[in-house]
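This report refers to the structure that appears directly beneath it.
One chain of protein is taken out of this complex; the other chains stay put.
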Amino acid sequence: MRTAVRILQRVLGAVPLLLALVIATFVFVRMIPGDPVDILLGQGGNVSAAEVAALRQSLGLDEPIQVQLARFLRGLLEGDLGHSFWQRQPVARLLVTTLPATVELALAALFFALAIGIPVGILSAVRPGSLLDRLAMATSFLGISMPAFWAGLMLMFLFAVKLRWLPSVGRLDPALDLRPVTGFLVLDSLLTGNWPALRSALSHLVLPGLTLGLELMAIVARVMRSSMLEALQQDYIRFARAKGVSGWSAVLRHALPNALVPTVTVVGLQMGVLLGGNMVVETVFAWPGLGRLVVGAIFARDYAVVQGAVLLYAATFVLANLLVDILYAYLNPKLSL
Amino acid sequence: MTKGMRTRSMGRVLAAAAVSLLLAAATGCSRSQPPGQPTGASGPSPGPSAGEGQVLRFTIDYTKDREAEVQAIVADLRKIGIEVSARLWEKQTLLDAAKTGEREAYTTDWGSSTFSPYDLAIPKLKTGDRGNFSHYSNPEVDRLFEVGSFGATEEERRQAYFKVQEILKEDAPWIFGYFRMTVEAASARVKGYRPALDSRMNLHDVSLEGGDTLVVGLLTNALQSLDPANHRDRETETVIRNIYDGLVTRTPDGKVVPELAESWQTDDNKVWTFTLRQGVRFHDGTPMTAEDVVFTFERTLSPTGIDGQPSPRAGLLGPLEKVEKVDERTVRFTLSQPFPEFLQLLPHHQIVSKAYVEKVGSAGLSERPNGTGPFKFVSGRLDGEVILERFDDYYGGAPDLPPVGPPPLRRVVFRMMPDPASRVSALKAGDVHIIQAVPVDAVPDLEQDPAIQVLTAEGTRLYMIELNNKVFTDRRVRQALNYAINWDAILSAVYGGTAQRVPTAMLPSGFGYNPDVQPYPYDPDKARELLREAGYQVR
Partner (left out) sequence: MSLRRQFLPLLGLAVVLLYVLAAILAPYLAPYPPDEVNLPMRLRPIGTPGHPLGTDHLGADLLSRVLFGARVSILVGVLAVSLSLAVGASLGAVAGYFGGWVDGVFSRFADLLMGFPYLLFTLFAMAILGPGIANLVLALSFKGWVEFFRLTRGEVMSEKTREYVLAARALGRSPAAIIAGEILPNIRHSLLVLATLRMGYLIVMEATLSFLGLGVPPDVPAWGSMVAAGREYMVSAWWIAMVPGLAVVGLVLSINLFGEGLREALDPRLRSL
């Protein structure tokens, strides 16, 4: 009960921050030179001044900025994020239909980061200084130092263009029929028992997932290694080992749970990497998610979409931090929220 | 202790390196930057009054897509002693600056869809028009434009445009440019596909050897809508035209032919009467009627037609005033003034079902489109892919575009692929079967691939370097700039064989093109002479 109240307090406490963010975005995006009406009409055609004025009015751009802001905030209270003038539909709907692609990609990246990062970290910690350890740690530096846009291009070049093992762009082989249920293609194909679609969706996730997960993977491996090393130094592990608990059992059963705590924290704090990185990765892999949406919207001066997307980014960020705290408290009961 | 000392000295080394680097890099960067900063509206201080020996100095502003060309142009201009520099801009930012008249010379482009100067030369060069970023103004040209658009006879109109081109070449308001071929590529398995002059893809007559699902890689990031009246975008229209049909359509060569209309008639270019085809059905099974046609156009004209908002396509109806049903199979369009290009605008409007739109609204129509076209909507997302399926009750399509009948393809997928490299690699990998906008450099490679066909059509977008005529007030200077650039060499190096020069501001594929007006030849001596006359130093 007390925990629930605390969580609620945290969520409510984030509201002013989110509001400030969205207002800042509202102002920033209008400071970028360029006229949405020009973009909508494109560079071409014969358009009368009257039509230009009518379009400007229909986009609500004929009013002073404070009036626009007031209208936007009023809409926000009613849950209305405005209209995308380029995609010509409500922003809220656009975000809802875009989010599953982004979340699916982030989960894939998280999966790769953990599935590779954690075992590598453990193995390095168990044999510190070994060839494997040194190789793994050197490689992890590479993971941190590689720009995602380049890593993605190179992976695409190698595995999609040259070797043709994996698809290069998109989420699903378009020849396949997949009835949309949740928008998460992997889930949808499981729910409808569509195995070819599942195969295709998974194979499309590999390259962008790896690219996006690369940096986190390196971080997880390093944190896992150091916290595991620390855990293995603890008295109770030495004690357990002395009592004859076999090496791996001691590592996995006793040291691992303790070593996981810092990893969870770091993963949570690095959710921003997954979110911030997705703009680049989604652009490279033509992944129809939030990142590509927002980059496109900035270039198209699609004000409402940028505002909505920033709000969503920030809310996710706040939520991820909260989740980390909850998980942290759960893993480490001595701490309160 | 030693450790601490070593690392401390490491830090000192780094700091020293950083400082020396800063100095070196700062000097280096200023060196590699082009001479002359953008000078704004004060401009290249031109005019005949300029003293002897003055150097002509200005900046060409460009956008990323024109980089290679502009670099080569800069080299040509510097050869004759013009101190020109180039500056990259983000597209919309540059447009904004050019509109306000604060820049000197800038790359621009303008698309046309009527195959006439009506939406190309006129908006670009008529005094004060929306696209007139060169701030050019010539009353005689304005008058001729008026005759060209609304003149009584075709010959009168043609002669007016002919004359305009002669004047424009003399006046040289821009550095005249070129148009590009629309270069698309398809798998060799694709049969019956031809890129159209207006760059909309018609997949009705296309088939795929050994398959019935065709995937198209579109160059756009996202479509705007699947409602034919609620967008202003070529790629959106490509998808929409496969779902919906219009009264008329265009052949790949740009000729307007009947589609949902059987025929049309006009005496004065002011009242147009269309006879509708019978037995056409919408995808929901209801028959198409004259009411649907009237509703379609009234919806586009109305300031509240799209769920209370104006349609962004209203401007594509010209001076259309009134649409009325004459009888079950006849519809009459009345314009506010005679307008010969009206027919060229109509392929850009597709017929919707009155009953359906009134039921689901415009948002509902975009979500679940219902047209009379060869393919019906299955599912999709505007920024992902749109999946269409054969419409079995299709009436067969335009008789002038054989074969007539149901489409051979069972399924069509339009996939948004804004990245050109991704489009090419997806085509090579067999993931898509037709791609738009092949990058020029991929062409030789694709042409050698026996599994791929490269297809071209003349484009309808004009590319040029506009000069701010308020800054470049001396016609001789503007002419000199046109003489000084070796366009043919640049275009063939940068765009391969896929770009073609135009003499002025009109396209060979459009109405009123004057074949007697030739492009400025590459003549650096003539350019020097003109510049010298205008009072500038040359080399």
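Assorted remarks:
Letters are used for the chains, namely A and B, taken in the order the chains are written, and counting of residues starts over at 1 for each.
Quick note on the criterion: a residue touches a chain if its C-beta (ideal position, glycine included) is under 8 Å from a C-beta of that chain, and two chains touch if they have at least 3 such contacts.
This structure is a prediction, so every number in the text was calculated from the model and none was measured.
In the complete complex, the residue from A:V126, A:V169 or A:V310 that touches the missing chain is A:V310. The residue touching the chain not shown here, chosen from B:A152, B:A188, B:A451 or B:A493, is B:A493. Checked against the full complex, the one of A:A49, A:V96, A:L142 or A:L323 touching the unshown chain is A:L142.
Which of B:E67, B:E291 or B:D523 touches the hidden chain is settled by the complete complex: it is B:E67. For chain A, the residues in touch with the chain missing from this view are 17-18, 20-21, 24-25, 28-29, 31-33, 129, 138, 141-142, 144-150, 153-154, 156-157, 161, 218-219, 222-223, 226, 272, 275-277, 279-280, 283, 294-295, 298, 310, 313-314, 317-318. One chain of the complex is left out; on chain B, the residues touching it are 3-4, 6-7, 10-11, 13-14, 17-18, 20-22, 24-26, 28-29, 31-34, 64, 67-68, 71-72, 75, 86-90, 93, 419-421, 424-425, 428, 439, 441-442, 444-445, 490, 493-494.
Note that only the chains that are shown with their structure count from here on.
With each centre defined as the average position of its C-alpha atoms, the distance from chain A to chain B rounds to 35 Å. Residue ranges of chain A in contact with chain B, taken from their complex: 32-35, 38-49, 51-52, 54-55, 58, 86-89, 97-98, 101, 156, 160-161, 164, 167-171, 173-175, 180, 283-286, 288, 292-293, 296, 299, 301. Those residues of chain B whose C-beta lies close enough to touch chain A in the complex are 90-93, 95-97, 108-114, 118-120, 122-123, 130-131, 213, 215, 221-225, 227, 230-234, 303, 309-310, 312, 314-316, 363, 366, 379, 381-385, 387, 411, 413, 415-419, 422, 425-426, 428-429, 431-432, 461.
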